[in-house]
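For this depiction, one protein chain was excluded, whereas all remaining protein chains were kept in their positions.
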Amino acid sequence: MSGLDCAAVVERMRRRAPLVHCLTAAVSMNLVADATLAAGARPMMTETQQEAPFVVRRADALLANLGTLSTDGMAGIPATVRVAVERGIPWVLDPAAIGPSPVRIELARELLAVGPTLVRANASEVLVLAGVGAGGRGADASDRVDAALPAALDLARRHGCVVAVSGEVDLVTDGTHVVQVANGHLMLTRVTGTGCALGALSAACLAVSDEPLEAAVAATVWMGLAGQQAAGRVRGPGSFRAALLDELYALTPEEILAGARIQTAQEIR
Amino acid sequence: MSGLDCAAVVERMRRRAPLVHCLTAAVSMNLVADATLAAGARPMMTETQQEAPFVVRRADALLANLGTLSTDGMAGIPATVRVAVERGIPWVLDPAAIGPSPVRIELARELLAVGPTLVRANASEVLVLAGVGAGGRGADASDRVDAALPAALDLARRHGCVVAVSGEVDLVTDGTHVVQVANGHLMLTRVTGTGCALGALSAACLAVSDEPLEAAVAATVWMGLAGQQAAGRVRGPGSFRAALLDELYALTPEEILAGARIQTAQEIR
Partner (left out) sequence: MSGLDCAAVVERMRRRAPLVHCLTAAVSMNLVADATLAAGARPMMTETQQEAPFVVRRADALLANLGTLSTDGMAGIPATVRVAVERGIPWVLDPAAIGPSPVRIELARELLAVGPTLVRANASEVLVLAGVGAGGRGADASDRVDAALPAALDLARRHGCVVAVSGEVDLVTDGTHVVQVANGHLMLTRVTGTGCALGALSAACLAVSDEPLEAAVAATVWMGLAGQQAAGRVRGPGSFRAALLDELYALTPEEILAGARIQTAQEIR
């Protein structure tokens, strides 16, 4: 796993412009769609049980994010995920803010059992999903990324998926390899939905890569580097949000290659 | 139909500040409301069956956009449209992303039968609505505007409405006259909801014009020109979104007149 692999995924994603079905929090829906479009993929956002399981059949990848879970989403998300799995469409589970909500924990575990291609979450959410954490108080993480490594490895092995843990240094694992990504900026935590947008970007990358680990790392580097670049030119989180989308759009594969801060830890057995 | 007519509509819309009831996709709701406000009209956004059919009675125009169709919208949209029609309130049908969704196709055709003042859509959506296209894969158009002209003429004649088709060169027809608008910029396709916002702006213009063709052309020129101006000053789609709203707000009738690129084709019989 190298910066070169990341750059190749980015280039391929923009060339193929995959259709990404995003089931996501109402609060971040607009940023998720705009980030997906800015990066070069095509978002599709509908979530009702009547429409979503049908529409997903045309998608190249699916994001199932549990943030701001509506009644429509409660019914539509599991039905849509089931169709994606049947058809072999890669999908991302983002158990956003599950900590304080038993309803959401139950739904996240039900979805986990169906077999996501990738789980993307912060440290607290990973701990709750693995059944070992209290879960933060809101949408933010109160646990360190390091502390979530055993839980991430465990989830990846038990469910045959990749797990990406967001934090100061991000961590991506398939249960054997552990990749650390040191791109990113604190300002990303001051805008609602940047994690959700990373979920959608990850789904878009999964659509053009046969290696989920590679796709997840590429998306993490892309978003992190966009955040770094954006943070250098802004006064605060309002202009950062716009600059982040600009960078997702403007970053070249060469810049991805030059800026990627990836470290592959020794394989863990 | 000339740039002078467009400038007059813009001036009148700002002076009267019509109340525009917007039933629209959750994903674009914020941009639609902000664009409506920026341009000088006043948006109203509620969609439940309990509220919307009552509230619409105070509106000067209505937008019925089928994007991200929720369970609330499924029930509320047709009920609200019916009240608007009874009371002679002009209304816009935007069959957003109907292609992949049988539920949405059925609802769009039901609404079409009620008689919209204006249908605003991309080429693929117009073809599906007219029953002759496969409909693109997501929210984007996979068909050319030219290819949708016969379908647009047919819809306009059968339903006595104006049809506005978005694309590289936009096309607006009442079934007899065909107006081409060459304003716009590719960056408009990189921000979610600019088409939805054009629907709301069209509704606001319908509220202050007795000529639906004129209103639709004026809104198309206004949005297109705002996009052109905005694109010149930005790095990517994030800052473009903000600049687009700035231009909808700042463009003067004189600039509309100077920048309008309208061509009226020979009448078609």
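Points to keep in mind about this one:
Chains: A and B, in written order; residue numbering restarts at 1 for each.
Here, a residue touches a chain if its C-beta (ideal position, glycine included) is under 8 Å from a C-beta of that chain, and two chains touch if they have at least 3 such contacts.
Only a predicted model underlies this, so the values are computations on that prediction, with no experimental measurement involved.
When the full complex is taken into account, the listed residue touching the unshown chain is B:A250, out of B:L4, B:A113 or B:A250. Of the listed residues B:M45, B:I77, B:L93 or B:L206, the one in contact with the hidden chain in the full complex is B:M45. When the omitted chain is restored, the residue from A:Q49, A:Q180 or A:S239 that touches it is A:S239.
Only one of A:S2, A:T71, A:T176 or A:Q263 touches the chain withheld from this view, namely A:T71. For chain B, the residues touching the chain absent from view are 19, 26, 29-30, 33-34, 37-38, 42-48, 50-51, 54-55, 58, 70-72, 241-250. Touch with the hidden chain on the side of chain A covers residues 25-28, 30-31, 67-71, 74, 97, 100-104, 137-140, 189-193, 234-239, 241-242.
We adopt the following convention: only the chains that are shown with their structure count from here on.
Chain centres here are Cα averages; for chain A and chain B they lie 33 Å apart.
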